[in-house]
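Every protein chain but one is kept in place in this view of the complex.
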Amino acid sequence: MQDTADHEARLSHALGRWGAEGHRLLQLLHAVQTPSGYLAQDALQDLAQRLDLPLAHVRGVASFYSFLSTEPVGEFRVLFSDSITDRMEGSAELLDRMCRRLWVEPGRVSDDGLVSIGTTSCTGLCDQGPALLVNGRAIPRLDAARVDRICELILGREPVSRWPEQLFVIDDVIQRSDVLLRQQFPPGEALAAARRLAPAEVIAAVTRAGLRGRGGAGFPTGAKWAACAATAGPERYIVCNADEGEPGTFKDRVLLSRHADLVIEGMTIAAYAVGATRGLLYLRGEYLFLRDAIEAALERRRGAGLLGEWAPVPFDVELHLGAGAYVCGEESALLESLEGRRGIPRNRPPYPVTHGYRNRPTVVNNVETLCAVALIMLGGAAAYRSVGTQESAGTKLLSVAGDCARRGVYEFPFGVTVRQVLQAAGAGDAIAVQVGGPSGTCISVDEFDRTVCFEDLATGGAFTVFDRRRDMFEVARNYTHFFAHESCGFCTPCRVGTSMLARVVDKIHDGHGSRHELAELDQLIAALGKGAHCGLGHTAMNPVRDTLLRFAPAYERRLASTDFAPAFDLDAALAPARRMTGRDDPAAHLGDAS
Amino acid sequence: MSDALRPKIRLATTSLAGCFGCHMSFLDIDERLFPLVELVEFDRSPLTDIKHCGACDIGLIEGGVCNAENVHVLREFRANCKVLIALGACAITGGLPAQRNHLDLGLCLQEVYLTEPSLARGGIPNDPELPLPLDKVYPLHEIVRIDYYIPGCPPSADTIWKVLTDLLAGHTPHLSERLIRYD
Amino acid sequence: MTENGTTDAGVMLETATGTGLRRVAIDPLSRVEGHGKVTLLLDADDHVQQARLHIVEFRGFEKFIQGRPYWEVPVMVQRLCGICPVSHHLAAAKACDMIVGAPVLTPTAEKIRRLMHYGQMLQSHALHFFHLSSPDLLFGFDSDAARRNIVGVAAAHPELARRGVLLRKLGQEVIRMTCGKRIHGTGAIPGGVNRSLTQAERQELRARLPEAIDWSQQAVHLVRRLFEHNLDVYRQFATFAANSLCLTRADGAMDLYHGGLRARDADGGVLLEAADYGEYWEHILEEVKPWSYMKFPFLRRLGPERGWYRVGPLSRVTGCDFIPTPRANAERLEFLAFDSGSAARSTLGFHWARMIEMLHAAEVIADLVEDDDVSGSELVIRGTRAHRGVGVIEAPRGTLIHHYRVDENDMVVRANLIVSTTHNNQSMNVAIREVARRYLDGRTLTEGLLNHIEVAIRAFDPCLSCATHALGQMPLAVELVAVDGTIVDHRTRF
Partner (left out) sequence: MSGTFLLDGVAVPFVAGQSVLQAALAAGRYIPHLCYHPEFRPHGSCKLCTATVQGRLVASCTTPATADLVVQSNTDELREIRRTLVQMLFAEGNHFCPSCEKSGNCQLQALGSDLGVTTAGFRHYFPDRPVDASHPGAWIDFNRCVLCELCVRASAEVDGKNVFAISGRGLTKHLIVNAPSGRLGDTDFEVTDKAMGVCPVGAILPKRVGFAVPIGSRRFDLRPISAQALDDAPRPGGRPDV
């Protein structure tokens, strides 16, 4: 079942590609695992030995990432995207259909070891869901017919590499373009424009342009660069954060697919500005299908003398692949992951600009931010600054999905109202919009005149629409389970709190909730929001908090009438004893409290 | 017997899946028992012959919930007691009996009733007179609402005394660091 | 409760073997430590066809002790019982002594453990007599249920109640000084103890002992007077012939901490003498009955039908050749002689024997407090490691057996516990049948009549929390159900 026989071959190939370097452990694990993502004990041991790392360390890293498995998985490993929009479009039913066709329980490996089917966090295909990953490769636009076709291929033991290509076609749906998406220029032109300025002038221009980080936090890019440039160091790094993990967003996927050159050019300009010689592009594992194209773009640029040790700006970029860990979108966790460790957010200070990748001064920028950099170099700071609002210069790419007629990427100037976006997307009867994904804000109808910008509704790009058919409690429940699944487990409030939050929400869902549970939610919301270590934990309770505030009836109508009810079925708790004693008399059962 | 102006506080106590250590610790208030019974009268309790809990001001429950009968008694107390107090480690966490919670109950029963070395005739008791054990041992607060908790195995007499006298004096019980122990 | 009644009736109709039998349940038993209930089946002429004492809880200690380190066991297993935790603490510690190869302890360790044990004997016997049983004996079996408790005793006999409380307090203080806590302490550890007494502690005890001894002796005399005043009742109440089992010292003296197994038949004939408890299973077997979570032990050589026996104060006081303290031994001789030995044969004789033991415990404590070894500093010894350990002790309620096997990693792999009350399982069942026949047969049930059954059970001072170590609990309500299943008569105490 697991072709561990080949692991020797994979190991030597991996070491040839990446070198026996501990800080490339994650990439090595990627390369050593079986096609479906299994890492057997001997594979881990050999790798640990070759890298001279403790086995427990290697095991610990492997166990951190969803796409690496230290437990056997099927020869075909199917992971259904579990974003709320996938759910809304029937992913649960499709998963069930596949399980029945293939005679396997979700989360289990089929007896013949052929297949295992489970779920994974949002795969960034919400504009063409439902979607799934099979042995790491994304398949969008699922319906019954496609699921049946996939089942046939699996039952036919057809290697995924030989599956029909049309299954894997991912569309780049751009519904509205503005200054960024409209621009066309030959590779190198923005870099050339930058090189006409002194590095310090480039930073000054970016600062003048008022560019702020597009990941959502909105830190001024110029200030970040200046701090990095000001830090002495033998070597500086530019890291492109392409770990677009926020459920509901996919605009970076489109940028990398359509404008890879623009992204790399932005990185090169940043390198020129801060004096960095090395760059890393951290691509989320879900976007594996983009890797070859990006590698090709890098190669083209090296050929064109725009990249590489001997280029006018001596700078090169290494592409690293993530492995299914939302928390790695947090910049310091991303650095840990790049260094081949568990993606645990670092304690700060120090900050990456002074102590980043391998302790060197490092700039971490979002994909969209780097594209904007190229735009600023071409069009000038003033022109860029003239678009948007006082605090938020330029445009923002929004990933619009959910209940609307036209899903896809929309580029709007900052300051656009939610209502305008909804109109453009044809979302007539929306009752709520999740702006910025689960970690963002959930707003309801009477807030649709609020604006998308750092002053009001900051967003990394997710813009998920819900109409009156939707139950916002279920939306919050899905998001809450997402956080529980993605918590890195480092700090107490997030490790335990996100799980407890999910248990309490489930209890309410099961009809066992009461005022008592609402009080527990408040207690957990406080501990998470105030005690957590990083942004994931600080925002993990947003969905519950926001929906409690705006959609209270969705909770209240589920509360049991009693002042407290157990979370479980007491009569079922007697079942094992009934079985052992063969009893079924009235006293062998427990009813509800009377 | 009870003062017409100030009726006595009615107190019920019981032990579920406990060892009676908490009740013994309650008796460890020693001579303080005598002034206490001037203010308090006992309802259902192992110390009295009252078999079922009537309307009470305070209910003290020792032990976790391990079988169907525990559930009935716990519900009887919750329904009748204005203030319900989880007394001791077992009531609050399931305690030592909860160490069976990661074991399969069936195997437990088998081990104890079918395979003991000194067992001549085995068989798992199955008479309807016997309450069936639950799959796990549960803390009280997972079955009913609990108002106050007195930790300890058992809580010291002073700790129990502090909570009772606080309640009798009409204020929210507060335990100092000294009085909060988990062993 | 009436709904309960109907449920019970329904249950009975489904399960009663002999058709047309009426079920009577006493549920929960009160003023006993633990939970249990009694059910009776009566025929159409109200004759008792069946009487059963059910232990209704399971806790599974034997199972989850497995995989725990042996040094944790003495502290863990005492949670079986909060009334006599020291018994389990010490029985397990003695088993661990064998595992660490220390069958003989340092004088200090041995004496601290004895002090601990006799302190518990004092508090447990005081609790049982004054707090739980004295109401029946002082006010009468069918007196007003509302005052039939320690509060009632405090009102009617304040001085007696005060002494009861103070005697128990003294016992608890001895335990605290030796274990660190009054309940569930940590004094005994494998191969010894973790502390000895300070001079101040000895002084504190010394001051209280004389009156404790006097009060104990007066308690013995109180029971004697009770016998004298109700001789007819006390002589025969719940009385039956039974084998007996206890530990005795090599010289036949009463020794509650250590000794060999001695078993006698009803006429004093020897069944076991100085038997090594390290192989208890050669002499004692257990059987399970479907209607109780509590097992039924019996002497192997006599078999389950004839081999059941009685343990506890009555068996020990009558079973030993003498008590090694003067006052208690004098009282013992009076007890044996009383009414040509009827008290020593009667079930209520348990109370008398128990007070004699309480007196003995107070005397032993007084002697130990004067022994400088209890302030010694040599607390622990270790010898050759063994993989099996059996610890047996005379707990307040009778012989207590702990048996453990440990693997090479020090983890318990096997555990078996036979607790005092379990030994008395069959005896208590016989006792309530005797009472049911004599007092309930053909009568309309009254609360007072029902209490007779509990009085019989209380005489044994069953520790049902101990008894339920296997799975956990015991409650007593009574109702009469006619042949057609309708409730004819129903009594529970409110």
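The chains carry the letters A, B and C, assigned in the order they are written, with residues numbered from 1 in each.
The definition used in the following text is that contacts are C-beta pairs under 8 Å (C-beta built on N, C-alpha and C of every residue); 3 or more make two chains touch, one makes a residue touch a chain.
All of these numbers come straight from a predicted model, not from anything done at the bench.
**Q** I'd like to know which visible chains would be in contact with the absent chain if the whole complex were considered.
**A** By the stated touch criterion, the chain not on view contacts A, B, C.
**Q** Give the residue, chosen from A:His23, A:Arg195 or A:Arg495, that touches the chain omitted from the document.
**A** A:Arg495
**Q** Considering the complete complex, identify which of C:Gly171, C:Pro190, C:Pro297 or C:Pro462 is in touch with the unshown chain.
**A** The one listed residue touching the chain not shown is C:Pro190.
**Q** Given the contact definition stated above, which residue among A:Ala20, A:Ala56, A:Ala198 or A:Ala382 touches the chain not shown here?
**A** Of all options in A:Ala20, A:Ala56, A:Ala198 or A:Ala382, contact with the hidden chain holds for A:Ala56.
**Q** Please output the residues of chain C touching the missing chain, sorted low to high.
**A** Looking at chain C, the ones touching the missing chain are residues 67-69, 71-72, 74-76, 79, 100, 179-181, 184-187, 189-190, 194-195, 380, 409-411.
**Q** On chain B, what residues meet the omitted chain?
**A** Residues touching the hidden chain, for chain B, are 86, 89, 92-96, 98-99, 101-102, 136, 139, 141-142, 146, 148-151, 153, 174-175, 177-178, 180-183.
**Q** May I ask you to list the residues on chain A that touch the chain which is not drawn?
**A** 41, 45, 54-57, 59-60, 63-64, 325, 342, 347, 349, 484-493, 495-500, 503, 520, 523-524, 526-527, 530-533, 567
Assume only the chains that are shown with their structure count from here on.
**Q** Using CA atoms only, can you tell me which chain is the most central one in this structure?
**A** Located nearest the centre of all protein C-alpha atoms is chain B.
**Q** What whole-Å value do you get for the distance between chain A and chain C if each is reduced to the mean of its CA atoms?
**A** Going by mean C-alpha positions, chain A sits 65 Å from chain C.
**Q** Name the residues of chain B that each touch 2 or more other chains.
**A** Where chain B meets two or more other chains at a single residue, that happens at 109, 124-126, 128, 131, 133.
**Q** Show the residues in chain A shared as contacts by 2 or more other chains, in ascending order.
**A** 585, 587
**Q** Would you pull the chain B residues touching chain C in the complex into a rising list?
**A** Going through chain B, the ones touching chain C are 15-25, 27-28, 30-31, 33-34, 37, 41-42, 46-52, 54, 66-67, 69-70, 73, 95-97, 99-100, 103, 107-109, 111-113, 116-131, 133, 153-154, 156-157, 183.
**Q** Touching residues of chain B toward chain A in the complex: what are they?
**A** Spelled out, the residues of chain B in touch with chain A are 68, 71, 75, 78-79, 104-106, 109-110, 124-126, 128, 131-136, 138, 142-145.
**Q** Mind pulling up the chain A residues that touch chain B in the complex?
**A** 516, 563-564, 566-567, 570, 573-583, 585, 587-590, 593
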